[in-house]
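Accompanying notes for the structure given below.
Every protein chain but one is kept in place in this view of the complex.
Let's look at chain A:
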Amino acid sequence: MAVVQQIGGNGANAGFVSCWACKGPVAGRALFCHTCGAVQPPGSVDHFARLGLERSFDIDHDHLEKQYLGFQRVLHPDRFAGKPAKERAIAESQAVALNEAYETLDDPLKRAQYLLRLAGIISEGTIDKTVADQALLMEAMEKREALSEAEGVDAIEQLMVEEGKGAIELLSVISKAFAADDLAAANRAVLRLTYARKLLEEARLKRAALEE
C-alpha cells in the first residue's frame, strides 16, 4: 500500500481545507474533522508544531516522548483497523509524519541541523561543505589518521572516550549558540559534531571487526 501524503492541494481557503469524508470545512491543522470526526491528513507543519512543542534547541526528552506517544495513541493506523482503507491510509500518513518529527527532534544533532534548515542556514539534505574551514578539516583528518593507526581494542576505546567527551561538550556549545541566536556559531559546532559522530561510528565498526 502506497502512503499518499495529501498535503494541501485540495483548495485551502482562508486556512480551511475540505474534509475528505464530509467535504465540509476543516481548519488546516486540525487532526480530526469537527463535524464528522474523520481523521485528517497530516498537512505541512514543522516538526515542533506537529508534536505541540516550542521551536527551540533545548527540549526536554521526557516531554518530547510524552507528546509523541500521546499523538501516536490517537493517530496510529492500528486505531483505525476496522475503518475504510482510505481512512487507514490517512492515519498511516499521520503516523509517518509523527515518526519523522520524533526521529528528527529526538537526536540533538538532527534537531540542530533541522533548526538551521528552518532558519535557511543550511540547505536540504547534506551538510554545506563550504562553511567547513581549513582548520576543522585538518583536525578531522588527523583524528581519522589516529584511528587508522590505533591498534587493539583498548587504543580504539581510548579514542572513542575522548571523542565522546568532545561530542558532549559540543552539544552544550550548540545549545548556548542557539540560545544567543548565534546561528553561525551553532552551524560551526554542528559541523564539528557531524565529524565527531562519523569518527565514532568508524571507531565502532573497527572495534566490532577486531572483536569478531
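Heads up, the rule we're going with is that a contact is a pair of C-beta atoms (placed from the backbone, for glycine too) under 8 Å apart; a residue touches a chain by one contact, two chains touch by 3 or more; residues count from 1.
In the analysis below, contacts and distances are computed from a predicted model.
Peer 1: For the chain omitted from this view, which of "Ion-translocating oxidoreductase complex subunit C", "protein-glutamate methylesterase", "ABC transporter ATP-binding protein" or "Chaperone protein HscA homolog" is its UniProt protein name?
Peer 2: Record says "Chaperone protein HscA homolog".
Peer 1: Residues on chain A that touch the omitted chain in the whole complex?
Peer 2: Listed in rising order, the touching residues are 1-3, 5, 13-16, 18-19, 21-38, 52, 66-67, 69-79, 81-87, 92-93, 95-96, 99-100, 102-103, 125, 204, 208.
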